[in-house]
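Apart from one protein chain that is not included, each protein chain of the complex appears where it belongs.
== chain A ==
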């Protein structure tokens, strides 16, 4: 019985460790015909999802360039330090400047909502994808 239990414990432990480093993501998808935008959440780290989330995404046009404002919320009562990365996509869903998006460190106090912003690298950028991870 003990021999059967050991692999299960080891698997659960390694899965738990993977979940700790996996990022969560949220992506906008704009319909090129109507201009309507949907938001899709990809949860790779359920533990992190209970602590940090994206409260809302606003997209505004600055001339022909778009700017995304994302309100990040700390759902816990104590400070959380984590990293986020914002990636831009064109209307065809192709990532713009794939090696250009950098991870940025951020700290949110307990229950704090902080807005982060990103301007599209060029006028082709229409959708954003935000990754959040905590090492």
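What we mean here is this: a contact is a pair of C-beta atoms (placed from the backbone, for glycine too) under 8 Å apart; a residue touches a chain by one contact, two chains touch by 3 or more; residues count from 1.
Methods note: contacts and distances are computed from a predicted model.
A single chain of the complex does not appear, and UniProt lists its protein name as "Penicillin-binding protein activator LpoB", one of "Penicillin-binding protein activator LpoB", "Cell division protein FtsX", "NADH-quinone oxidoreductase subunit J" or "PadR family transcriptional regulator". Note on the undisplayed chain: of the listed residues A:41, A:97 or A:115, the one touching it is A:97.
Within the entire complex, the positions of chain A that touch the omitted partner chain are 62-65, 67, 83, 85, 97, 99-105, 117-119, 121-123.
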